[in-house]
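Right, I'll just put the structure down here and ask away after.
What you see is the complex with one protein chain gone and the rest in place.
Labels run A, B and C following the written order; every chain starts at residue 1.
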Amino acid sequence: MSISKFMPLPDAIAEYVFDGASVAFEGFSHLVPFAAAHETIRQRRQGLTLVRMTPDLIFDQMIGMGCADRVFFSYAGNPGVGLLRRMRDAVENAWPNPIEIREHSHAAFANAYVAGASGLSFMVFRGYRGVDLPKFNPDIRTVRCPFGGEELAAVRAINPDVAIIHAQRADHAGNVLVEGIVGMQKEAVFAAERTVVTVEEIVEDLNSHPNACVLPGWLLDAVCVVPGGAHPSYAQGYYGRDNAAYREWNSISADRKTFLAWMKTHVLDQTPDVFASRVLWREDAA
Amino acid sequence: MSISKFMPLPDAIAEYVFDGASVAFEGFSHLVPFAAAHETIRQRRQGLTLVRMTPDLIFDQMIGMGCADRVFFSYAGNPGVGLLRRMRDAVENAWPNPIEIREHSHAAFANAYVAGASGLSFMVFRGYRGVDLPKFNPDIRTVRCPFGGEELAAVRAINPDVAIIHAQRADHAGNVLVEGIVGMQKEAVFAAERTVVTVEEIVEDLNSHPNACVLPGWLLDAVCVVPGGAHPSYAQGYYGRDNAAYREWNSISADRKTFLAWMKTHVLDQTPDVFASRVLWREDAA
Amino acid sequence: MMDYTSVEMMTVAASRALQSNDICFAGVGPPSEACNLARLVHAPGITLIYESGAVRARPDVLPLSVGDGELCETALNTVSVAEMFRYWLQGGNIPIGFLGAAQIDRFGNINTTVVGDYRHPRIRLPGGGGAPEIAGSCGQVYIIVKQSRRGFVRELDFVTTFGHGSGGKSRQETGFATAGPTIVFTDMAVWRPDPRTKELSVVSLHAGVSREQMQNSVGWEIKYADKVEETPVPTPIELERLRALHSRTRAAHSGRHQGLIKAQASRPDHRARNTG
Partner (left out) sequence: MMDYTSVEMMTVAASRALQSNDICFAGVGPPSEACNLARLVHAPGITLIYESGAVRARPDVLPLSVGDGELCETALNTVSVAEMFRYWLQGGNIPIGFLGAAQIDRFGNINTTVVGDYRHPRIRLPGGGGAPEIAGSCGQVYIIVKQSRRGFVRELDFVTTFGHGSGGKSRQETGFATAGPTIVFTDMAVWRPDPRTKELSVVSLHAGVSREQMQNSVGWEIKYADKVEETPVPTPIELERLRALHSRTRAAHSGRHQGLIKAQASRPDHRARNTG
């Protein structure tokens, strides 16, 4: 509850994201926390278990830079563009290092987060019938209904060491508003031991609907102001999705050398401040 | 999706609430569907299984008028005032008829609704340890975590034949907005076979937040305009709670004769239109 | 020194246990009263959470029901009851639960279900509501309840809410990882469980209360802590704020439709007015 949770992003990553940690970066196409991922790459974190329903460009970049030992996910594509070439290179060719993947369907992954958020060790759901994934993921088992005897799927809870999300805004007490496509951010935050949030801005009053998705300050460990921090994804009400950047990634990521050069220029040699220059928001003078 | 779901409340109750049905009337202190309950009483429905976390005055009235054979609940009080005297008379003295009670804690009841809404036959939760209720409610069992082996409580799903709620407003397609204290209305509607909604008004545009609690028209069977239909509870944004009526109920319900006389005057001899006269809202000229 | 009632003393003593940075699940009635008094006197930053889903409510008047509009209107945010019990409470995010009781035993177990036999009760009480899982999932539990022979009983008619079970390690052995009841505030004293036996023991007597009066109000032989203090009497500010809160509450609850519609309502043109 103290004001000290407001801190620069590099300090938050240094304090909460440790080598070997399991780290959920959530945001379902919307509000993807790219600035926090880039800072993690710059700080050369290694051995991470990366947790995210849709690995997307953000994990393609982290995997390609050698941050990850394991990836938990449920859909690994560049949405509407193609496959994730760096993640494929790691899975198919162990470059830059071998990674273990632990894979769910979306429904299963969502339920695993719900279990984690709810303080339960597992969640029961209606799925995984007749398909191959349960053969390869030890976090999928079955449970029998104690009333009717029906057999249902059970998934192990996901409780990351750290959840990292990007949100529209925080108030001065560190309460955070997420709105629009809210994905699984609330569940990831409730499931995690620690939470780092980047926001577009700090405001006097969150000024939202009484039933909006608000994460209270006392659940959050660090709140970092990083305008544009979701680029090239988007922040509803602030700036749109940079679809061109998603398309360009397909060729940038096609080749290891091109990838590394791009990462040096656009990530390693930058600071979180660069994100503000990648978007334009609050165009009050239209 | 057809316009025919808009109908007078008496028609909706006649069509969907049948003798012997299980009927959830939800609304957690807020938006309690009193008008629909009174119409059900007027139509002399019998043998109902009444389902509601907080039976409140609404079930005290229905039980006292002989509508109920069974009551599912988790807290049976007149909040801040005292006990429910008509429900007690039924439980303790079988007046006007014996009723079976099936009782949960709030957490268990909420999880039972969640199971029902989620198409599952049960829900697992962390509760009911060391207490007496599981001895008396057959809908409480245990299940073992297939990962760590921990024993957890399991509650049987609640899937009422009909869910009845009151909401602030509907649009012309029959989509309904609930806001403020949203309680378990969404879960009750998703869990039920049929849904009847009373609303304060029909509007062109629900005009709410993108993440507000909206129930889509296709899930609803009847939408009935009954201004004031939550009285003496309240409708956030429309009118406040009539606490005086809650206090007065304590003496009205103390005596069988007084109760029956009150019900004749205020319920049996009325129509749903009377609710509009019990509240005042949209005081545009302040 | 101002005059005060024993119930005022109880509320004041309970309010003092709360700090400004506490996060507390507030049961409606006396617990909510103590929580809000704390907020108005010495804990302005306290986060109060209600089972109706209201997070960080700051009511100006005491709610009559746990779902009064005042709670939502003054809250940071309001979530569904399912989310409140699953993510917020069961998820282990609420350090303190503040509960009332109808019957309590010497190990802090609570009955709010029935007097007499469950199937044929002499008095059917309201039931558990949120209490069983608040007591299970909050880090620790504070209890506020008036002492009486009918309320402080040797054996509960029904265990609605588990406290320390049969004492000793009973709570851990039943599978709880949380501390359970750590303090009980009454109109006569303050009690805490003995660290080893978990039996509630008197740690502070309110001014003017004798051990004889105590024993006459409790259905078992009372244990006292090695050192029993005297509860500091209410300060003028505590009494003034408590009475002002009651006075505002009475005024607000006496009329009809008194729920003032505030800024958070999405249609501010819809107002209630007093028709009483």
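Note that a contact is a pair of C-beta atoms (placed from the backbone, for glycine too) under 8 Å apart; a residue touches a chain by one contact, two chains touch by 3 or more.
Note that this is a predicted model, so its numbers are computed, not measured.
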item: Omitted chain's touching partners, listed by label; value: A, B
item: Of A:F59, A:F125 or A:W249, the residue in touch with the unshown chain; value: A:F125
item: Residue touching the undisplayed chain, where the options are B:N211, B:N250 or B:Q270; value: B:N211
item: Residue in contact with the excluded chain [from A:T40, A:S105 or A:N159]; value: A:S105
item: Interface residues of chain B (partner: the chain not displayed); value: 1-2, 114, 117-120, 175, 186-187, 190-191, 206, 209-212, 214, 216, 218-219
item: Touch residues of chain A, complete complex, unshown partner; value: 28-30, 53-54, 73-77, 79-81, 83-84, 87-88, 91-92, 103-108, 110-111, 113-114, 125-133, 135-136, 151, 168, 179-184, 186-187, 207-209, 213, 234, 236-247, 279-284, 286
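FYI, only the chains that are shown with their structure count from here on.
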item: Longest centre-to-centre distance from chain C, chain (CA-based); value: A
item: Euclidean distance of C-alpha centroids - chain A vs chain C, Å; value: 39
item: Chain B-chain C separation of Cα centroids, rounded to whole Å; value: 26
item: Numbers and ranges of chain C residues touching at least 2 other chains; value: 72-73, 78-79, 86, 90, 137, 266
item: Per-residue multi-chain contacts in chain B, two or more chains; value: 125-126, 179-180, 182, 208-209, 213, 236
